[in-house]
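See structure below.
One chain of protein is taken out of this complex; the other chains stay put.
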Amino acid sequence: MSNQYIKQVVNQQYPYGFVTDIETDTFAPGLSPHVISQISKRKNEPEFMLAWRLRAYEHWLTLTPPKWAHLQYPEIDYQKIIYYSAPKVKKPGPNSLEEVDPTLIETYNKLGIPLHEQARLAGVAVDAVFDSVSVATTFKEKLAEKGVIFCSFSEAVKNHPELIEKYLGTVVSFRDNFFAALNAAVFTDGSFVYIPKGVRCPMELSTYFRINAANTGQFERTLIIADEDSHVSYLEGCTAPMRDENQLHAAVVELVALQKAEIKYSTVQNWYPGDAEGRGGIFNFVTKRGACRGKQSKISWTQIETGSAITWKYPSVILQGDDSVGEFYSVALTNHRQQADTGTKMIHIGKNTRSTIISKGISAGFGQNTYRGLVRVAPTALHARNYTQCDSLLLSKTCGAHTFPEIDVKNKTAHIEHEAATSRISEDQLFYCRQRGLTVENAVSMIVNGFCKQVFNELPMEFAVEAQKLLEVSLEGSVG
Amino acid sequence: MNAIRLIFIDAVFNEALSQLQLLPENVELNTENGFSLQVPANTKIADPIYVYFLNKGKNTVLKNKIILAENSELTLIEEYHADHLDKYITDVSMVLQFGKNALLHYAKVQNENKKATHQYSMQVTQLTGSSLYLFLTDLGSHIAKIQIQVNLSERDAIFDVKGLYFLNEDNQYIDNNIQVKHDAPFSVSGMSFKGVLDKKSRAVFFGKVIVEQKAEHISANQSNHNLLLSSQAEINIKPHLEVYANEIKCCRHGATVGQLDKEALFYLRSRGIEEKMALQLLIEGFTADMTNQIVNPMIRSYIEKKVVSHAKL
Partner (left out) sequence: MLTIRNLHASIQDEKQNTKPILHGINLDIQPGEVHAIMGPNGSGKSTLANVLAGRDHYQATMGEIFLQGENLLTLLPEQRAAAGLFLAFQYPVEIPGVNNMYFLKAAVNSLRKHRHLPELDAMDFLTLIKAKIKEAKMDEKFLHRAVNEGFSGGEKKRNEILQMLMLEPALAILDEADSGLDIDALQRVAEGVNSLRNSKRSIILITHYQRLLNYIIPDVVHVMIKGKIVKSGGKELALELEEKGYSEFINQVTA
């Protein structure tokens, strides 16, 4: 864009930056086998969980943080992080919304999360994770009728240990990477979903994550199992207060789709991105992976990444079952000093497996945006197909857009297509819109939205609107 | 071909077989450990120089260098070949230095025997308005490792590399590693490769384009298309792009992996063409698209001949 368009609009403040004043049960900072066993104890976990956590910790000690990503950040002192912080409750666990601390409910209202009646209206069942602990899951009864289990991870460990033991760590092993190992050792809560055979989950399931306490790391773990011939759409949203120091978020998400099952996982990630100078913000180091274990199963990831100081995540799909389908739709926006290194891995193992990758990166301000992707076709994956399109849009002279794809094919029947383009907003498009009376800001936002359309189309309706708004807010002050 | 021949046998210059007398007088040539050519300013050498490296069994290390002064022009074909079937190593380093507006059409034909290891590294520095049109043809060798580093440090420089690689032996391996750095505005780079892989062969392609902040209005394109003829062939492609500049014309990359179009094959056979021939026609079509793009007609016809005779199944 030519200089005359460069126009700094006053930045809108991060609207979710408030801190909730709430009494918490908080550990001292630091990580040790003792802390881990305390976490396990607090959560009344069965033996196998603690053993697993400690094995993960042992393994973590042997690892070093990954350096290969196109990211720059100061070293994290893992002994300065608080690994457990939970809102204090009078009873061991809330049985209904009435028992949840009203300040918390108020917080969620501020965040616009439909917890009460809104939930039913919106048809969304919500699990909310506040700092480290899941505080409320709405709509449980209605789901229970269908046999759907949707609860906090802790509850699942308590009530469905057989499912946890069977599936936990089978998609993302604690050996997978540094942050996955750390998460396995210290994760405190998260969401659990089980959809039984033949059930189409009657509503969208949703989790909101919130980091509130200072110096706290959030390590949640989500496990979704879609049994044969079932279907579920799951939404995830995240926010955090504005704080000057960085906070670590190292989550793990595991999805398992059995024969003919379908999981659609949508994320609107709006963790606090830090201020315009790059102070504060969430370090979002997340491992997300799905396994299409059964024939004709399908896993679809859609993500809108506008928050976090640093995003490091690659929602991936392992296509084991024949005829299974993996999808990845992503919009990642980096403004100011934000950095994102995100993308996906599609691992084709089964026959006739298909995958689609649509990635749209938008860089503004001093933002650095990296797409990193791997498409691998194993010798067994006869007639595998992949289509990848990764486009980047540059909105400032000081930002960066990087594309690091890798294609690895070991089967001649594979059909792989990869396209990528990096461009700035075209002057022709901008002039055309302005000739029709639109201001530069409106024109840019319209063109950017158009750029992201393919991805927005994949989001459930109410999320799509939210995503569009989020993009506009995140872009403000970036036009130039 | 009407060319000025320079012949090296096991890295030793053979004056008797070469045609030094055809070389314009103001061109400086040094033939120790490979060739070093220096073309003075405003000199346009009409006939192509053909450098032929024949291996007779020794491991060779070659240090080649071409310096093109301002406004000079040169067409050069370089070929590697062996007259035996034993193992050997060819290790080449090539330095290319371009003065302002210098132009080089450069074709490299790697036709080593199928037991050879061919290592090739190239460093390119280009000044304002200079152009390098490079065409790499890899027909032979057991292992080929090609590494090219280009620095487009001044405006309006053009770097264009195209290439074809054919692998048709078990455990044959090629690794193309090309890095282009745009460090100045209005520079242009193109990287376009096609590969045909048969048997249990493996190809790696790693293309990296870096666009520095001051490199505005540049364009950079990368493409890589592969044909897998055997179920054991493997391909690994990494078309990387790092962009730090805003005002870019376009930066694109595309990659595909596939097998021969069955429909087309059937169509040809239904017209009475036997399968082997039909396959060959399709492969020729696939690669012709690449050779057709060679700008220099002398190089084009030379490469076309090489490719066609090689691609005979």
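Which chain is which? They are A and B, in the order written, and residues in each are numbered from 1.
Criterion: a residue touches a chain if its C-beta (ideal position, glycine included) is under 8 Å from a C-beta of that chain, and two chains touch if they have at least 3 such contacts.
Every value quoted in this text rests on a predicted model; they were computed, and no experiment measured them.
Trainee: With the missing chain put back, one of A:Leu50, A:Leu63 or A:Leu438 would touch it. Which one?
Mentor: Per the contact definition at the top, the residue touching the missing chain is A:Leu438.
Trainee: So that we can see where the missing chain sits, which residues of subunit A does it touch?
Mentor: Within subunit A, the residues touching the omitted chain are 2, 4, 426-429, 431-440, 442, 446-447, 449-454.
What we mean here is this: only the chains that are shown with their structure count from here on.
Trainee: Taking each chain's centre as the mean position of its Cα atoms, how many Å separate subunit A from subunit B?
Mentor: Chain centres of subunit A and subunit B, defined by C-alpha means, are spaced 44 Å apart.
Trainee: Residues of subunit B touching subunit A in their complex?
Mentor: Interface residues on the subunit B side: 213, 226, 228-248, 250-259.
Trainee: Quick check: in the complex, which residue numbers of subunit A touch subunit B?
Mentor: 1, 70, 377, 379, 392, 394-424
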